[in-house]
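Heads up, one of the protein chains got dropped from this complex, but the rest are sitting where they should.
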Amino acid sequence: MFVKKRVAVVGAGLTLFRRNLKQTGRELAYEATKMALDSSGLTLKDIECATLGTAPDAFDGIHMKGENLLDGAGAWRKPYSRVFVGGGTGVFVANSGWWHVASGLFDTCLVVAEEKMSSCFPHPQYAFTTIFDPMVERPLGMNLVWIFALEMHRYMHAHGIKKEQIALVSVKNKRNAMDHPCAQLPAKITVEDVLNSEVMVWPVQRLDISPTSDGAAALVLASEDVAKKITDNPVWIDGVGWCIDSTYWTNRDLYFPKYVECAARMAYKMAGIKNPPKEIDVAEPYDPFDYKELHHMEGLLLCKKGEAPKLTEEGVTQRDGDLPINPSGGLLGVGNPIAAAGLMKVCEIFWQLRGEAGKRQVPSDPRTGVAQAWGDLMQYGSVIVMRS
Amino acid sequence: MSLEKIGDPREIRHWMGHMECDYSYTYGVVGEKFFKEIKENAKIMGTKCKNCDLIYVPPRLFCERCFERLTEWVEVSKRGKVHTYTVAYIDVDGSKLKKPIIWAMVEIDNVHGGFVHKLGEVEPKDVEIGIPVEAIFKEKKERVGSMLDIKYFKPVK
Amino acid sequence: MREVAVVGMGCTGFRSITPEVSYKELMFEAATRAYEDAGVDPRQDIDSFICCSEDYWEGFSIFDEFVPDQLGAVLRHLFTVSADGLYGVATAYMLIRTGAFDTIAIEAHSKASDILTFANIVAFALDPIFNRPLGGHPFYVAGLEMNRYLHETKATKEMCAHVVVKNKKNALANPYAGCGANITVDDVLASEPLFYPLTRLDVSPLVDGCVVMVLASDNVARKLTDTPVWIKGVGWNSDTPWLETRDWGRAIYTELAAKMAYKIAGIKNPRKEICLAEIDDRFSYKELQNLEALGFCGRGEAGKLTEEGVTGRDGDLPVNPSGGMLGVGCSLETSGLQKLLEVVLQLRGEAGKRQIPNVETGLAQVWRGIPTASGAVAVLSNNLR
Partner (left out) sequence: MSVKIKKYAGEEIKTEDLKEGRVPVERWKLKARYAWSVGAAMSRFLEEMKNGRIVARKCHKCGRIVVPPRMFCELCFRPTDEWVYVKDTGVINTYSISYLAADASRLKEPIIIAVIELDGASKGIGIFHHLGEMKKEDVKFGMKVKAVWKPPEERTGAITDIKYFKPAEV
């Protein structure tokens, strides 16, 4: 696939992820954006446009919140817009930064993601009750965790997967997060801890789930010409992909995320990847629940359907394994300010491919990485492929 | 287009619902200090960008133009000028207001910004763009640290 | 460079209420028309779909969930831009220019009649700390803007009323329009005062409706149609989100968006090079303010041009021949696509009674409404020179 211009990531920034942060949404966006800019060596003057990703307005509690956040995203008197694909937004916003630059219209672009879920008070769960169809679902008293529990159970049933196998993901990611300076829930836990934690919606237990969080993340993107002037080690965005499945989730077989596969194929085709498990060195699949990491590894074609639990048991997905998965600590460990969590994954791949991930660095000298997020009613996949 | 449509108006249905939650907004690191000064001392504070030579009111954590972090606080005047105004005759639910509300953008003297607030102790016919006004604060014991601690702006000589 | 063209469009028309169809059925109708017009099968031929919506206009969190089926986008590439449809067009333009996409469909709709508490929702867009606690109907922001604009430019309420009269009259010749009328300047001035100097008839009424557009790269466009309408340039921009530091008299965002679009399109003198314009008139004064921001005339001249009939359908620079938002209605995030639709119809020569003779280049512009200071511009031509 011919792409007009190659696009590089030249800077990344992140705030702490916490249950409640004092900063307003735009202050959080500023902190991440400023850090990304400073790390790239560019200033706001050098930036030509900005794109923002943030999940429902119902979290921050501001209608058209993209508009409210724009000064924090460095977009004062600049071309600026917001993309929004539910939980898939965090990775997708990096995709949107890619086309701003790849189109040749801009040489530099800020990519910003923010979420302040704590504004929805006392619990962000209230905001989730309106993601459902008002006629056939909301009257039944829907809770967000319900639909994921249904999906998890179907996935377990289809492949005969045990909870013990799934719990390993939570154990791994929370442990990986011990090395992440922004992490909200780093912990050394055991499979037993997960299995003994409070049952929320069987088969989902307390330690199977990522928390709700406040936080922000940002990237600076540049065209090849600009990137080569300012850095010796740009990280290239070589493939982007996205896909949506039907709204009617009760009409689909939830055991496999076809939409992730479709998005991955789009990104792999653009990046020229033919054999994903061989060619991809590190991956950050979306893990708001532990089973989702496994589900998404399969969707990303990193293994065969139903095989992800086995790879996890064998240690293949550990930081020092053959295919490190979520070396950052993922959403389970670092936290889940929805859009910011997705972009955190892209930041992590950036740092991993630059060899700057410090204690989190995967030892295998990774050259190609993939990040993925998932959203809407278990129907959206967004994927990005990056190379050093 | 669909092959069958509703032809009998009695078959038309609507489904009622809402998107209502409670919200609680933190003031942010800069807002907290700003409202503390309003509450305790009836003082209006701004933050200064030395690069752009601007004092922001309300104060900002960062300059929207150059992205510098703003750390210098300055007390600013309680007086300003009406930059523009309007007279609202209807309320948020569309009903007619018993007493029209005069809204104004008040540019605080010598700063970048000011407040969009109400004007008081004045009739609509006496308001003009450019007239000087002053912030009228609630009594200290009534102040909670919010925009409502300023009751309104009132014309001054 | 890859060129981008509009190759198909579909519209449901605009009415104050559409109780017989759900938003899904409304979208299905516009999409069916657009794909038929473009001669494409959405299940195979569209490389990505773009929907433009905001959650609180719909009554859903994550409205993106509810769009793919009725557009033919199931298990295909689709995403939401939380902005006006014209931003969707700008996004499609970028995607096609990357070289990796050939055909893009853009959708925006309004089901404003589903919303029972419109003003409360607009107020929810105000800053929660500095503005919202003061309460009130949020349209005071438009009153503040209008008053400052009139003050700075010496334009009059009568001039604004002329805009209303012209646009509502234009709408009478537009079968899509829902708010046409034959009224006088005095009728506008005598209408109920809402937010001085803004009166009831200065405000565009809310309507329902859906528009779907299909855009394609030059090689695909030439295969699909004999009448491609080329997108010569796009631009979008935002002034500060803070009411306290924005420019109350000028539409800075329109100035900057136009500058960008003109640069891409190679336009140096918009007044000479652009034959017609569909610009944001959700409040009467906005048409005048935006006309000036777009560089069609100097500051303070738009009102006079309007009074002289220059912006009439048979004038030298027809503005809002569709009837604009005052005549067609305000369709929320669909507004920009409604404007683009008219420009494309005019440039194709398909505008019927409203057809302006010998038009080659047209412009569409939109603002994101209260309380934003954001907007987009597109320049189109039926001639790829």
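For the reader, a short list of remarks on this structure follows.
Should a chain be cited, it is by its letter among A, B and C, assigned in written order, with residues numbered from 1 in that chain.
Note that in this section a contact is a pair of C-beta atoms (placed from the backbone, for glycine too) under 8 Å apart; a residue touches a chain by one contact, two chains touch by 3 or more.
Since this is a predicted model, take the numbers as computed values, not measurements.
Within the whole complex, touches from the chain that is not shown fall on A, B, C. When the whole complex is considered, the residue among C:A30, C:I62 or C:I121 that touches the unshown chain is C:I121. For the chain left out of this panel, the touching residue among A:V7, A:L52, A:L70 or A:A149 is A:A149.
On the side of chain A, touch with the chain left out of the figure occurs at residues 11-12, 14-23, 28, 31-32, 35, 39, 61, 118, 121-123, 125-126, 129, 133-137, 139-143, 145-146, 149-154, 157, 181-182, 198-204, 214-215, 246, 248, 250-254, 347, 351, 354, 356-358, 360.
The missing chain lies against chain B, touching residues 1-6, 11-27, 29, 32, 35-36, 145-146.
On the side of chain C, touch with the chain left out of the figure occurs at residues 18-25, 28, 35, 41-43, 56, 59, 68-70, 72, 74, 111, 113-117, 120-121, 124, 128-129, 132-133.
As a working rule, only the chains that are shown with their structure count from here on.
Shared contact partners of chain A and chain C are B.
Look at where the CA atoms of chain A average out and do the same for chain B: the two points lie 36 Å apart. Centroid to centroid, with C-alpha atoms defining each point, chain B and chain C lie 28 Å apart.
The set of chain A residues that touch two or more partner chains comprises 24, 58, 61, 71, 76, 119, 127, 130, 134. Within chain B, contacts with two or more other chains are made by residues 17, 19, 23, 25, 27-28, 31, 64.
Note for the complex: chain C touches chain B at residues 19-21, 25, 28-29, 32-33, 55-56, 59-61, 117, 119-120, 123, 128-131, 133-148, 151, 192-198, 240, 242-245, 248-249. In the complex of the two chains, the chain B residues touching chain A come out as 15, 17, 19, 21-32, 61-62, 64-67, 69.
The touching residues of chain A, counted against chain C in their complex, run 1-5, 24, 26, 55-58, 61-64, 66-71, 75-86, 92, 96, 99-100, 102-105, 119, 127-128, 130-131, 133-134, 241-248, 258-259, 262-263, 266, 270, 375-377, 379-380.
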